[in-house]
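Shown here is a partial selection of chains from the complex, left in place.
For clarity, chains are labelled A and B in written order, and residue numbers in each chain start from 1.
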Amino acid sequence: MTKPVFLVIGAGAGIGGHAAKRFAKGGYHAVLARRSDEEGLGRLVRQIEEAGGSASGMLLDVSDDGTIEDLVERIETDVGPIDTALYNLGAQIGNRPLSDTPHRTFELGWRLGCFGLFRLAHAVLPHMVERGKGTLLVTSATAAVRGNAGQHSHAAAMGGRRMLCQTLNAEFAPQGVHVAHVVVDGSVDAPDTLGKLLGDKFEAYKAHKGEDGVIDPANLADTYWHLAQQPRNCWTHELDVRPFTDVPWWNDNPPAAIDTKAKK
Amino acid sequence: MTKPVFLVIGAGAGIGGHAAKRFAKGGYHAVLARRSDEEGLGRLVRQIEEAGGSASGMLLDVSDDGTIEDLVERIETDVGPIDTALYNLGAQIGNRPLSDTPHRTFELGWRLGCFGLFRLAHAVLPHMVERGKGTLLVTSATAAVRGNAGQHSHAAAMGGRRMLCQTLNAEFAPQGVHVAHVVVDGSVDAPDTLGKLLGDKFEAYKAHKGEDGVIDPANLADTYWHLAQQPRNCWTHELDVRPFTDVPWWNDNPPAAIDTKAKK
């Protein structure tokens, strides 16, 4: 196979799936990996193929030892060199007080949110280093830069993820591997994650947010594509994205009343 | 005079005045400078003297050329070596849209919020360097680390102030001068600033914030004192303060509803 490979771990119908479509459209073979929903996975692969692209999919539980490692090796051996990998697993479990965040929940958050990325890096970066090029894209969240109430598990995992992206960049950028950390600071129109979280309120939620009030994952995928195509003399390590109507995480919301004016 | 001198620029009845009291209590001669209200200034000086401390006051308009420079030279010549200086001028003018922020307002914000500190540093740091020791404390605001809606003038001034504190620290810390930037991320019980802004609603405001819901400037003054006493092997450059009931600037307020959950 002569196409470069785009691997996405966490390939639902939102960011992951649209990134796969974007890279397939750009000439990559997309490998989509996700934990469950074989039917949804097959649908994404078919959509890519019907659009003239090349893709394959597989189910994989990232929390199992060896799964990521095996996947990378199989792709490198059987499919082709992984040019770009996207770690797209979230670890959001909603807001829970500490008393409702058991040890095992906190640990699982770390396994999915931080350790899985470490394992992917361990498996795939040596291949990229050998080739002197490659891109590791990491979808991240506002929780990577600030810890809100109720986010013990998620924020600790994402804060670790962000620092890990920096240490990976420090070691691997000079070896030709582009590591990019994308802070998604807004809701995404993602049926498999936010959609499932909100259930039958999802459509009302999007309507309430208004036109362009929710990130269209196809648009975010264009930014991922741009990052992966930046020449190595001009690499972005971190950027944020949000809908134009959303208040950035660092700003007060709602607009400051007198109460907060003093500390502006 | 054998007492070390504590100079505060912006000595109202809030942070500035209480800092002067704290340093006077600790054995310093306090020099209080403020733009107006000779009576209020005299009252602060008398309170310090009645408590057994040593203090003097003078009115001074920081936006006039030469005022800070003259003050520093007069103190160094007539009163004694300035051991610790506190730049305590704010530049908060409330929330104003860009259309209601004229050029001259933006420039005045910079003159008070950033340029005045630069001028103080220019005047006082060479004296401290000559003595191989000294402390420059800078009261700052949340606007130094994030720019909220309506804060064009204030945030631009404070963002410059914070970077200036870093460049001053980089040059002068190795020469024995401690530069500390204090991010005041909460309302202060300051009759001359917040009090005047709120007018006859000030008491109701404080009542609404509840017990310990507003920073007591006497307590903040203890933290300033601690900073100024840190031995040079263990200096703090930046810290934040807020009441226990206040939401830190980086957290969502109010507690996340479903709308913001997705970007936690």
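What we mean here is this: contacts are C-beta pairs under 8 Å (C-beta built on N, C-alpha and C of every residue); 3 or more make two chains touch, one makes a residue touch a chain.
Note that the coordinates shown come from a computational prediction; the quantities given were computed from them, not determined experimentally.
For this complex of identical protein chains, the structure file gives a whole-complex count of 4 copies, while the figure shows 2.
In the analysis below, only the chains that are shown with their structure count from here on.
Centroids built from CA atoms put subunit B at 42 Å from subunit A.
Those residues of subunit B that touch subunit A in the complex are listed here as 92, 94-95, 141-143, 145-151, 154-155, 184-188, 194, 197-198, 201, 205, 208-209, 242, 246, 249-253, 255-256, 258-264.
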